[in-house]
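Every protein chain except one is present and positioned as in the full complex.
Labels run A and B following the written order; every chain starts at residue 1.
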Amino acid sequence: MNDTATILPKPAARAGEPRRAGVLDRLSHVEPVALVWLALAVVLLLLVVAPLGKLFLVSFETQETGAFTLSNYVTAYGRARYRDALVNSLLLGLASATISVVLAVPMAWAVSRTDMPGKGLTWAVVLGAFVVPPYLGAVGWILLAGPNSGVINRVWRAATGAEGALFNVYSFEGMALVIALHSFPLVFIFVKAALDLVSSEMEDAANILGAGTWTAVRKVSLPLVWPSIMAAFIVIFLETIALFGTPAIIGIPARINVVTTQLWQFFEYPVRVEVAAAYAMPLLLITVGMIAVQKLLLSRKGFVSQTGKGGERRPIKLGPWRWALFGWCASVGALSVAMPLLVLVQASFAKAWGRGISLDNLTLRNYRLLIFEHEMALTSIWNTIWFSASAATFAVLIALLIAYIVNRRLVPFGEALGFLAMAPFVIPGIVMAIGFYAAYASPPLALYGTAAIIIFAFTARFLPIAYANSSAAVRAVHPEMEEAARILGSGRLHAISRVTAPLVKKALLGGWLIVFIVASRELSAAIFLVGPRTRTMSVLLYDLSEAGNFEVLAAFGGLLLLITMVLVGVGMKLVGRDFMLRRT
Amino acid sequence: MSRLSLRGLTKDYGELTVVDRIDLTLTEGEFVSLLGPSGCGKTTTLRMIAGFVEPTAGAVEMAGKVISSPGSVLPPERRGMSMIFQSYAIWPNMTVQENVAFGLKLRKLSAEEVRRRVGQILEVVQMGHLAGRYPAELSGGQQQRVALARAIVVKPAVLLLDEPLSNLDANLREEMRFEIRRLHDEFRITTVYVTHDQAEAMATSDRIAVMNAGRIEQVDAPHLLYTRPRTRFVAGFIGRTNLLEARMENGEIGLDGFGLKVAPTNPEPNGGTRPVLLSVRPQSIGLHRNRPSGPDGRPAVPGIVAQRVFLGETWDYVVQPQGNGARLRVTAPPLQVHEVGEAVWIDFDPRQIAIVE
Partner (left out) sequence: MASITRRGLLAAGGGALGGAAGVPRAAAQGLAPHERELHEAAQREGEITWYTGQFQSEPSEAVGRAFTERHPGIKVNVVRSASQVAFQRLSQDARARVAQCDVFSSTDTSHFTALKRQDRLLPYRPRNAERMIGAARDAADPDGHYQITYLALYLLARRTDRVPEPEAPRSWRDLTDARWRDQLAVGHPGYSGAIGSWCVAMRAMYGWDYFRALERNRPQIGRSAGDPVTTLNAGERTVGVGIPAAATLFSISRGNPLSLIYPEDGTLMVPAPSAALRNAPHPNAAKLFMEFMTGPAYARATRPFFAESLRPEVQPPEGARPLDQIKFVSPALQDIETGIPEVKELWRDTFGI
């Protein structure tokens, strides 16, 4: 061992005059990556910082004059009704996040850790609930659980002879449940990914010390994935308070005003962006607060992934209980996917959906109307596809570059880019949209009503998904792969395109599809930014729901789902079954 | 008194038999190692004892009661055992204190009692000052101590250890070996210790069960395993050895070619002639420049040094006895230097020759 010292190379001889690099030489040492970094910084400033900054400034401006004022805050919070809306939103966010966790954690545990049968079906349920847009699910649930006309309540009354309704969708609980039924896949994805990392020995250790399966789950497995549960909880909370469609469709008949419907009111004539901006500010504070609480709770503790070797995982044998768990997964599937879709499909083929299923009530005219007679329907489908595709492409491209720069530590302060790319994750979508409206709708850019503003807003809003995805993909490629190419004379960009890109292609495609799908169903961000010719399917669905024409609405929803399903099918074919459910 | 016994314990995975009719009995307070190469079935055996794996045949008995048999397995949590895992399985979301207290709380002890016993055991494993730390803030050795404390503090009926030291670096491993033995001497818990490292097994165990291909080849005290291996596998797995083909004749063995006549250490009771296999340890063979003439009547034969390697503490020679194709490994102290090709004499200590199967 000692002889290694002797063969250490001698420090380079100082004798020769160290050659000072000339300017030209130095330039040849600059990698083009610095310029890319600069360009990305500008893009992120435009996409993330400017809209939020503008929103913040506008909240202190007087309309027309632009003079500094606090009156917007006074107006925004001066009325009890406005404050109530905020409280309602917070409660709604907490309720649906809680319900989502309750629904999804047993499913995630069952799929990840146990010998429950029907795991494939559970995957399908999660995927199905993920691709159904929440407002469409809301319409489905109106058809299911309208207190008088809903299928569930009619069956209930017929079966029991009861007077009242079994479940009234036009209620706070109804709204929270409907939102949760389309949010729980996020919890599932987060928690399952974390549980996959818990080695069986963690549970065995509890078992052998006297803890039964249930105690081990409660005391060990779940606490170990607590950060994932909390992260999913926060994301769902934020998505819920930013949700516009479901509160408009269910909340108004239920007489529940929330932040989003209140923000919508500030956009009534005369449009009061300033007040809307002021009203949105506390949402950001709440977000910051939640993240602080999360940090505090998790502080020093360690969680999954820090086991030594021996990460062996065996499914826990549940005996008869596995059927109970399967029943749970199947019930969630029935509530979130099967039942709403069934009534929607029925309604979409019905002349009058209230008349139920009968031959003389069957018609294709709802579809015919949309496809052949409706001026906007096909346009909006096309808009949706190309807006979402463009946004997905931009998002993945930007995210990949940032992920690369950050992971390879190419420039100082690279993490700042990563932080900015993740920031929209915690900004309610509707706040983002209003920020875009405030920053870019008016001249000089005058992007209002153009496709560009929607594409940019979607890009910014879904950048975090793309970033998380790309970051994981880039991390998975060992730098030596590229270094091997570079030492052979390939430039960095060349090496990236020839070596790294092909290696991460599949992951990126998966990320692209996820962004595409969530963008294609996005309503909150679109509703404030669309113009007459840039309406998306989600906005048109919302317009249709305004007139309560559920048959045509259902048919349009059917078309939207058909398109999404085709894409999901393509995604599975190209990237593998679990492309949407990988930890992103 | 038998604490734990395995009777014909078998585990099949489909066609594959991982554990094959194992019999093993531990007395109260005994420390037994399951030693064998990876894939020999030792960990599966341990997991059957713990109740994580259901046997295909046979039974595990504890204090006279069957706790595992095909179709009927008392769940791990009701066996009153504890176990230390290869990964330690220290729960990273709990402090040292909380980890150690886990089993005690499940036993519904009073908070006062829990605190007292946790404090006590942490002192024993020298972790008292780190009670409030999270596992992420501990070194590997410290985590190992927490795992030990957590397993011992509940005063288990049986303590199971599954390759507990394999993730530690060499120095720490040596230290922990003695630590484990010290704790055993202190608490006298019936222990089953799984390892592939013979030094570890020797340092810690009262008896060692050497396993190979799902079966126990031999169970004995460490020094007996070394001096009296019963099978070719045990002889080769525990230390280094020379395996020589020989003939057994009327209670004496003759080595082909050089007509060695020695009384074996474990003679066959019945006479007759049959081929046998001898295990001769390299250090039991004497190496001499001249023909030895000791009064002890050790058999000696001439040979040639064919190869040599200096290992620091010893010389490692390969000697070819005259008239025989065998190549014997012989160790000699550092100062005893022979050149390759040199003519030497070797002699054998009959007491250190074992007949193996």
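Quick notes on this structure:
Here is the rule we use: contacts are C-beta pairs under 8 Å (C-beta built on N, C-alpha and C of every residue); 3 or more make two chains touch, one makes a residue touch a chain.
Bear in mind that the values here come from a model prediction, so they are computed numbers and not experimental data.
Looking at the complete complex, one finds that the omitted chain is in touch with A. Although one chain is not drawn, the whole complex shows that of A:Y73, A:Y135, A:Y170 or A:Y279 it is A:Y170 that touches it.
Of A:P320, A:P412, A:G489 or A:P532, it is A:P532 that touches the chain left out of the display.
Within the whole complex, the absent chain has one touching residue among A:P147, A:P282 or A:P315, and that is A:P147. By the touch definition given at the top, chain A reaches the unshown chain through residues 81, 146-149, 170, 248, 251-253, 255-257, 261, 265, 267-271, 273, 351-354, 369, 371-376, 378-379, 381-383, 386, 437, 441-443, 446, 448-449, 451, 528, 531-535, 543-544, 546-550, 552.
Everything below uses one rule, namely that only the chains that are shown with their structure count from here on.
Centre-to-centre separation between chain A and chain B, using Cα means, comes to 55 Å. Chain A meets chain B in the complex at residues 199, 201-202, 204-212, 215, 219-220, 223-224, 226, 300-304, 306-311.
Within the complex formed with chain A, the chain B residues making contact are 50-52, 75-83, 85-89, 91-94, 102-103, 106-107, 134-137, 140, 150-151, 154, 160, 166-167.
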